[in-house]
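Missing here: one protein chain of the complex. Every other protein chain is in place.
After this line comes chain A, so read on.
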Amino acid sequence: MTAVRQQVLVLYLGTSALDAEVVGWSVYDGTGLTSPTTGDSDEPPYRTGVDALRDGWRLFQAAQLIPPYPGHEYDTSFLKHEFLFEKLVTTTEG
């Protein structure tokens, strides 16, 4: 029996452009075949966001561009340019 499971790739890019370079990344695997975790790699899976598209990842969310709150223009916090991709994988259950 087969089932469809989602793999999620999160890429953090250097600018809001999808073809900007990757500065951070995370992977979550709904198939259960792999267990990616914190600090498991020093090399990004792709050089840019577009490179992930070319490898079959489907973009399903991109971070909004939100202006800084007045008075907090120089604050730094979370990574700003977050892009979430998915792949749907057919797995064999049981």
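By our rule, a residue touches a chain if its C-beta (ideal position, glycine included) is under 8 Å from a C-beta of that chain, and two chains touch if they have at least 3 such contacts; residues count from 1.
As a convention for this text, contacts and distances are computed from a predicted model.
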| item | value |
| --- | --- |
| UniProt protein name of the chain not shown, from "Phytanoyl-CoA dioxygenase", "ABC transporter permease subunit", "Cytochrome c oxidase subunit 2" or "Diguanylate cyclase" | "Phytanoyl-CoA dioxygenase" |
| Chain A residues touching the omitted chain (full complex) | 10, 12-15, 22-27, 36-42, 44, 74-81 |
